[in-house]
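A single protein chain has been omitted; all remaining protein chains appear in their positions.
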Amino acid sequence: MKQTFKRPKALVDIPFHFCPGCHHGIIHRLVAECIDFYGLREKTIGVASVGCSVFLYDYFNADVVEAPHGRAAAVATGVKRASPDNFVFTYQGDGDLAAIGTAEIIHAANRGERITVIFVNNTVFGMTGGQMAPTTMSGQETTTTPFGRDLETNGFPIKMSELLTELPGSTFVARAAVNNPKNLMKAKKLLKRAFEVQTNGEGFSFVEFLSACPTNWKMTPKQATERVQEEMIPYFPLGVFKGGQE
Amino acid sequence: MAEAEFIKGNEAIAMGAIEAGCRFYFGYPITPQNDIPEYMSRHLTDVDGTFIQAESEIASINMLLGASSTGARAMTSSSSPGISLKQEGISYMCGSQIPGVIVNMSRSGPGLGGIDPSQGDYFQATRGGGHGDYRTIVLAPHSVQENYDLTMKAFDLADKYRNPVVILGDALLGQMKEPIRRRKYRKKEFPKDWAMTGAKGRKKRLLKSLYLSEGELTDHNWMLNKKYQSMKREIMFETQFMEGAKLVVVAFGSVARILKSTVQMARDRGMKVGLFRPITLFPFPSAALDKISHSIKNFMAVELNTGQMLEDLKLSVGHKKNQVDFYGRPPGSIPSPDELFHEIKKIYKKRIG
Partner (left out) sequence: MAMIKFRRERCKGCGMCVSACPKNLLVVGSKINRAGYPMARIDDMKSCTGCALCAEMCPDVVITVFK
């Protein structure tokens, strides 16, 4: 018998600190698999952000620099400009990228920085205990929207992929989910393309992952996964928005 | 010796940076330092460098963090409000021990204030400025020549200590033109065995400031503190007319430059006034001042603010019943040598007679 599924080499062999059923773990593994697949481990410089994924630097067997909350795209800009032969990626939550770091991501995309951005949209500030994120859905209860997000006062859940698609500087923009095997397989393909966009020197690549946060959604992992399907995907449609084929 | 050239203060900083091997510049326009990004945008390309006009000062400092994390020499510059925005990034750089040069050609505040020369950012620069217990080396030039020389030095110090270095000038030092002598810069190489280069044939590296395990952050802070203490060996200052002085005027940067004429005037009139000019504001030349205070009892701080360096001066010489007087000129106008002479004379009369 041959081993057909194993832990990617780019992942350090330590347990994740994520809650049971948190999709961050799956997304970490997919990124690590891609790094392995393209043989990029020794060329990779990761940029960790602040959120539940802050320990990215412990999990990836690669060089990682920590960015202040929201500034990963700016840090990655500096890294990539100074070190263009390295593979540079950021991994950011929706609070990090779509609230405090909105300016940095828009301008990095608009400049066409040759970086790959992994954006994890779980409609909530996970790390700080479940407050409203810019992506929080209409009516969604969070610790700072105890009566549900009211679009009148809180505005609308922001669609980052659609926003970045409009920028002439972005090369590849896609939205994926890992809530079931079918979506996960599609996500792998999109992620590979995002990697190639950087390794081919084509430009800025961005993959938004819809992700479950069972803890702050106050759901079981199963319910959370179903919520991704039933509530999130209809509002945040999956697919490639820009730059599908070479 | 190279021939003297007439150069604007801001440009001297940019020239010094490029000569010191700075190849990455990130900035956002703000008066009175725009000549720096403008010079960089024109000349970095000559040396295969990169200039980015960033979307904000926040983005600039984080681009600097990123570029410096690879071991490259990089710089950002701004003026007071923009430097406020950079503070979080500077704190992260200190926490992660990432070098970098940050120029503050400061202007007047608080708030939007104005574009006049000011020394109101002394506390911000010398006390860390952002959150957490950290320090940056702070260099305070007082001439265009020093803008140029100290910028080069700043890159060496940043690499040597793996720490950001701040150059604190102001509108006067940025805008004035003076002849400078270029000199050949010999780059000092420091080990960069911490830099992000990709974990090829070696263990992975981490640049981070988050320490959560029991006792880890305590140790980290003490380790950093030890480093800040060790920076004392870099202390620089200049003295003038200290022979037989009865009153020592202490001042830095642009106002120290004006005071050079003032002190000369005082000496011409037989007043025994000396000048002490700190060049490193952090670390502050406390030991040197303390030594002086054994023989001279009267000190006077002169600043373009309402009294900031004054506190460091008092900490250095304020014991043993020394007299520390102060003249402050908050921004809005620059005092002339005559005006300053008048102020010094008042103190001199009161203390010495």
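In this document, chain identifiers A and B correspond to the written order of the chains, with residue numbering beginning at 1 in each.
Here is the rule we go by: a contact is a pair of C-beta atoms (placed from the backbone, for glycine too) under 8 Å apart; a residue touches a chain by one contact, two chains touch by 3 or more.
Keep in mind that what you see is a predicted model, and the values were worked out from it rather than measured.
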item	value
Chains still shown that are in contact with the chain withheld from the display	A
Listed residues A:G148, A:G169 or A:P221, member touching the removed chain	A:P221
Subunit A residues that touch the omitted chain in the full complex	1-7, 11, 15-16, 18-26, 29, 178, 180-181, 184-185, 214, 220-222, 225
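Keep in mind that, in the parts below, only the chains that are shown with their structure count from here on.
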item	value
For subunit A paired with subunit B, centre-to-centre distance based on mean C-alpha positions, whole Å	40
Partner subunit B, residues of subunit A touching it in the complex	41-45, 47-48, 54, 57, 60-68, 71, 74-83, 86-87, 103-104, 106-107, 111
Partner subunit A, residues of subunit B touching it in the complex	23-24, 26, 50, 52, 54-56, 58-60, 62-70, 72, 74, 88-89, 92, 96, 98, 196-201, 204-210
